[in-house]
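Right, chain A next:
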Amino acid sequence: MLRLLKFEINELSQRKGILRICLSSQIMLIILILTLPKEVLLTVTMAFSSITSMFIMYALDVTKSFSNTPGTDKRKLLISFPVTRREYAFRSIVLYTAYIGAQVVVVVIPALIAAIKTPGILVVIPVLALGIIISLGAIVGAMFIFSFVTGTSVKSAVLSIIAIMPLFIYVGYLIGYSSVDGKLPSIWICLIALLVYVLGVFVELVVTPRID
Partner candidate 1 sequence: MKMLEVNNLCKKYKKFALKDINFSIEEGYVMGLIGKNGAGKTTLIKTIMNQILKTSGEVIVNGWDNVTYEKKVKDMIGFVLVDFPYLSGTTLLNNGLLLGSYYSEWNQEVFIEYLQRFKLNPEKNYAELSKGMKTKFQLAFALAHNPKLLVLDEPTAGLDPIFRREFIDILCDLIRDEKKSILFSTHITSDLDKIADYITFIDKGEIIFSDSKENIQDKYHIVKGPISSFHQISNMNYVGLKKNETYFEALILDANTLKEDDILGLNMIIPKLEDIMLFMCNDNINGGVSNNA
Partner candidate 2 sequence: MDVVIINNSQVPIYEQIINQIKLQIIEGKMHVNSQLPSIRQLAKDLQISVITTKRAYEELEREGMIYSMIGKGFYVSDQNVEILKERQIQLIEKAMIDIIRECKKAGLTVDKAVDMLEILYEGENV
């Protein structure tokens, strides 16, 4: 198991190009934050974070069920080596959860820096962070569940996107909502998201290795 994670870290360090892009976009974002007027600040922050997060997703091979990106081949590759299905499942779970953490960091740090200039943002930051964790947690859980159900093909990619689209919309809503009001999402929403995440982990770790 450790070997798998070491392998992922090794592989990640190979993708120097992408990591450089992530770092530069973060730095650019921080520069923009320190120079832009506060009206456009949050929008710009969100936009840049989305771009950065896309690159992080690519770097981490998070695109599992969506089309012919390396992610789907990765399973085919690793399962042929002395790796059990359960180990591979665990690797996926760690990777995706780390992605959630990375996404939070990529948003929170620039927001904190922006708060230097516009202290009003401070109130919004916990909501932002929580919103990201909730929605991405639910998305990751849903991805695990749907990859089990549909396998990998164009049809399943479309189905996955349709299933996950409402969640992406909800992410946007949460972020927009929090940026206006600063109010934390209700406890029920948090619980549902947690449930979906846990269910997804269960499916990935226990169910999928038994049937695929």
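Descriptive notes on the structure:
Methods note: a contact is a pair of C-beta atoms (placed from the backbone, for glycine too) under 8 Å apart; a residue touches a chain by one contact, two chains touch by 3 or more; residues count from 1.
Per the selection procedure, all candidates are chains of the complex that A comes from, given by their letters.
This is a predicted model, so every value here is computed, not measured.
This complex places one of the candidates 1 or 2 in contact with chain A: number 1.
Within the complex formed with candidate 1, the residues of chain A that make contact are 3, 6-7, 10-11, 14-15, 70, 73-74, 76-77, 79-85, 210-212.
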